[in-house]
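Note that this complex is displayed minus one protein chain, with the remaining chains in position.
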């Protein structure tokens, strides 16, 4: 029995055409913040839009501070999300607390929205494993550095949720580059055939370090990766946080009703360097970047809110002050965090410390205390 | 600049639809061998059709003998291609000598067509590396047992061909199961974005050991794997050797003109066990299998040829006799082949035998001669 | 009581684990209705249903990565990889994720999963079906690597592997699936997964082996007994974390050590054991440590398989060399 297609394919009854497919694109706000069609019901309340705005601004403030900390040697290599904050923030805003976010490494805005603290994120990027403890987002997965490898974890935790028949969902975010990887494909295929409660959200920022989107795949859209695995795929304007929230929200409703996974391609743009180790001027021209500043998500929503009469200069000043204070306080708390005991590196390797490893730990402990007493001399 | 789509996608000018796609299906002969539409020019000559018929019959005779040899302990585990001979034979018949066949492990008919000898194939399946020497098909790759991993080699050798600007093509064949693997996806994606001269031919025999096609993927067709990577994908009746030859032939013409790769899904059916180690009755019913005997490729072509007046009982008897003699002679030659020197296992490990390995080889040689002299005592 | 083969012992352990803990999920290619190509999951599908005995698409990376997500999501996946040669696409997931989840989240997320795969030669299987990849996993911190050598140990070690909370690679020698059989009880008793097993005591030489080489070592020990050489035989069983102490103590007593494995010599796990013994039993060694292993060549196709694989005779020669050393 052939598998029943989940997609909105049209099965054409001609003997020569086995199937046809199409890919939708959604956007509410144009780059200037002008409304293109009626807002969806969930986005009509100005309070909702203001909280989204706050999420975007908070993400950018975090990024800005993180880059500053890196430049002064207090953080390791850092990947800013400047210009693409609406993807993770929009998705996170559509999720419930019990859902699971399985991020790449550029979803700071979404992580913060869901309860990871700025101190935790600073700790992680500062090279301290305690940053992944996520006390207030305990279901969420830590950042995943090996590109795309987490898509399978998302499918796996979705299977766990499905087996327990919980009405929860998983959102997995990765970049345009990641869509070229076989593990991402296998994850989508498994999710499709097992109808897993997971949304694969492609944050297509047009670049994978120096490799442009056009050099990743001949596919005209990345949403159509979905067609290969028989699940719905669609595009959304990734700089329109309302559109992202709406499209992800609709997908999550389907997912929670066990109606199967999907792929959403959010079209955005990486305004900054790939990371603090990167120098994008080596491979892309300013003239390419500049126009994209006209499309970025924060100004877009701000303009809409302002035009709609929901946002004033005073609101803006108050928000910036609040958020700057929060982030500065977090940075200070991060810098003041007492270092981990070095020997902690042994403690989580196995559920119980094996004899072999206990001996190695002992060696570290005694050499550290030797160093300490040397230093004390 | 967005990549120009290679596919026959229709870019719809609605702001909400980014792209649409369709999948074609080709067949000339119905299961009873009745012609459904005019034969393509290249297939009109009865001599061509007779040679295709010969290729199918030869494949089946080889399979039959191989299974018999396995049953009597003279071959290792063997995977017969019974019922799906038309896929590899049809593809091979569309290729030129200088092209490259990159097969899985069930393409005996195609390998024989291209010049691998039955003795070589028996040697390989009998556990002797010399079976991969392919004196008369020197470009062809050996069988690939790790499912799907060869798709990347096909893309790689296609890149080699493209870099040298040769008018050659690569045909890579794998099963429905293989399409679930990430390496196959990565190969298709690389071939797409680099426009490599390779045809990916899916031999969809509906089963991957005990796992049915419907459990591999929610995709409605396997041809649509192509859409994910922006290349053309189409289906063909894989039990209609004329259709396979034609569709692969057209694709190879495109490929040789550097017009890019494609995916062709050939729909066929595995009439036998997965391999001689398998017992398909554990997982599929005879009632499923039986109707497929009405669709198998050899009888189909035979009926067409007979009806068309191009084939007689005498032709059939003569062909069977010839082929049986060839295969029996090959089996005898295989069984009479002198074994390899055991120490040969060292000789091809590195381009030059490293000192370390030379010592190990010496140990084997002396222990073998010790055994010999013991045996002689 | 009738005898149980090793593959049956594996089935029994899986069924027992699934019965006692409903978080245990078996997944892999053909593990469902077909019962696994070696029949290790035979009967489980009927007993526990398609949700818990799950046929996967042909997708080894997927099996690895999905298992990690399942484990972090509260289940205890036991994944089957069909043959040893197809375990390599999992290494990325095992090395970069499974072994690290607990550490990188400081204990918040764990990864209790078992990857079972056949290993080793001796059954005239096709290309890529007879390799011994244990060394590839032996340098991955956070992982347990286990190779059973008998039905009882397969049963007890697999139960412990599943009951534990660490990611485990569990390699089952195909040659022993039906080649090893013994009387055993399905009593739910597990065996320690941080311990070597001394299978036979001896005075003159310690034979250290795992998997299908254990019966060969025992055979040598029995035969050499007649020649007046008393061999102690140790089944390493859990390669990682390694119970070096048991091995070292044995060599301190015997003064000689022969290590046996099927994988190629160079970079094989025998090197690690030799290093530990050379260090730990330094002043007790009466002869250089011998390693009897596969050669540093590609595993040959079946015609030359038996030239490649170590056996009791080759082990015996190494024993002779060790005994003759002066």
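Which chain is which? They are A, B and C, in the order written, and residues in each are numbered from 1.
Note that in this section a contact is a pair of C-beta atoms (placed from the backbone, for glycine too) under 8 Å apart; a residue touches a chain by one contact, two chains touch by 3 or more.
Computed from a prediction, not measured in an experiment: that's the story for all the values here.
In the full complex, the chain left out of view touches A, B, C. Across B:17, B:39 or B:160, the residue that sits in touch with the chain not pictured is B:160. Touch with the chain that is not drawn comes from one residue among C:4, C:59, C:95 or C:206, which is C:95. Subunit A meets the missing chain through residues 76-77, 124, 126-129, 143, 145-148, 177-178, 180-183, 208-211, 215-217, 277-278, 282-283, 339-340, 342, 344-346, 349, 356-357, 360, 364, 367-368. Summarising the interface, subunit B meets the missing chain with residues 100, 129-130, 132-134, 138, 141-142, 146, 149, 151-161, 163-164, 182-183, 186-187, 189-190, 193, 345, 348-351, 354-357.
Although one chain is not drawn, its touching partners on subunit C can still be listed: residues 61, 85, 88-89, 91-92, 95-96, 99-100, 103-104, 127-128, 133, 135-142, 240-242, 263-264, 266-276, 278-280, 282, 285, 287-291, 295-298.
One rule holds in what follows: only the chains that are shown with their structure count from here on.
Using CA-based centroids throughout, the chain positioned farthest away from subunit C is A. Centres computed as Cα averages put subunit A at a distance of 42 Å from subunit B.
Subunit A and subunit C have centres, each the mean of its CA atoms, that are 40 Å apart.
The centroid of the Cα atoms in subunit B and the matching centroid in subunit C are 35 Å apart. Among all residues of subunit A, those that touch two or more other chains are 182-183, 186, 189, 193.
The residues of subunit C that reach two or more other chains are 56-57, 59, 61-62, listed in rising order.
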